[in-house]
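Here's a structure for you.
Left out: one protein chain. Kept in place: all the others.
Residue numbering begins at 1 within each chain, and the chains themselves are lettered A and B in the order written.
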Amino acid sequence: MKRFGTLFWLEYRHSWIWSVALLGSLAFWAWGIKQVRVMDVAERLGIRAGLLAVACAIGAVVLCLMIGRIRAETRNGQYQVLLLTPPSGYAHIGARYLYAAATAFAYFITIGFLYWWIMALAGIHLDPTTLVELILAVPFYAISVSVLPLLAWTLLLMVFISAYRISGPGWIPGTVMLLGTPFAFRWLVNGILRITYTLPGWRLFANAPAALIERFGSPDPETALQVDNIIYNGVPIEPLLIMLALTVVLLAVAGRIWQEVEA
Amino acid sequence: MTTDSWILDMDAGPIFEQIGRNVRQQLARGDLRPGDKLPSARDLATTLSVNPNTIVHAYGELEAQGIIEKRRGLGTFVREDAPVKTMRQNMLKEIVETFVNEVRRLGVDDEEAMAVLKEAWDAG
Partner (left out) sequence: MLARLENVTKRYRTTEGVRDLSLDFPAGQIVGVLGLNGSGKSTMLKLIAGLLFPTAGAVTVFGGSPRGHRSRTVFLGETDTLWPWMTPADASRFMEGLYSDFEPVRFNELLDALEVPRRKTKAMSKGERGRLRLAMVLARSAQLYLLDEPLAGIDLISREKIMTSLVREWHTDETILLSTHEVAEAEGLFERAVYLRDGRLALDVPAETLRQEGKSVVQTFKEVLA
């Protein structure tokens, strides 16, 4: 445990500037949100929500860049130093991933707060349950199905590329992985769609419609019915479970490869 | 005991022999006296940047020759009864033999050699 903690500490010392920059950039987005001065409330809210969506996308990209810096390490010889330490490749990969995941959580939870903020600015008052769902549950679900597997995939790709420099061209497995990903991804999505909602969904935002109605008035009955349906079904649990499982598998493969290569 | 008293030449034969010769020379010259403490094998090895085992070997030989002894818990010492006189005589013989050989190789005759020797001796 001490060893894993040391590896995590190493990753933190190595990457803390990235984390600070990422979280600090949210101040910039907050400022940007304040600058939106469209008259119509709904439109303003929409634009602000869009800005935050962009912040989400940029955050995901930056996190991938942060976690993918193994190549530089290989060139600089630090890979050799790490490879000679007692912990397994799983521990090394795990520590690196955990740091990135922790940063991701901090970032996206803060964005959850920002969503709360822009809603408050629009006069929508959410009750505590919905707030917790917005700030914790939604980020957790959203990054579990998207960012977390993406980070694991990036890590695996970089391990492939840096791993096989000596005993073979490193770019071959990496290229294979890159080329194969769209197909694998499509196969995965199809598979997930087929089994969605076999398990009961996760009900979120049960109280949200009431808050929206309070602010904007009732929508037409058809829309109200659709919304009720969606909320009743909840978000599907299967994608969450599958993507989390996929993340673990990708990390395990990355850990195994990391320690089996020459340096 | 200074470091310059231990000069090693890697082309001049095994190190352990050089160390032994060094100790005998120092005793002969009086730089080292019976009862004096020698540096530990490790310390001497560190000073000279030499494998400690080599020093241990050297000290072992000197011990076998009755020149030094290990006193438990205290270190390595020159024996009180170390044959200093014999060592001085041997060293003197060595120096003289070298002189004679070099002079012979020069092709100088005995009288001239002795004259130069006396001159140098009186001057020094």
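Operating definition for what follows: a contact is a pair of C-beta atoms (placed from the backbone, for glycine too) under 8 Å apart; a residue touches a chain by one contact, two chains touch by 3 or more.
None of the values given here were measured: they were computed from a predicted structure.
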item: Sole contact to the chain not displayed, among A:Pro86, A:Pro128, A:Pro182 or A:Pro221; value: A:Pro86
item: Among B:Asn51, B:Thr86 or B:Asn101, residue touching the chain not depicted; value: B:Asn51
item: Positions on chain A contacted by the hidden chain, ascending; value: 2-3, 5-7, 9-10, 13-14, 76-78, 80-81, 83-87, 166-167, 259, 262-263
item: Touch residues of chain B, complete complex, unshown partner; value: 8, 10-16, 42, 45-46, 48-54, 57
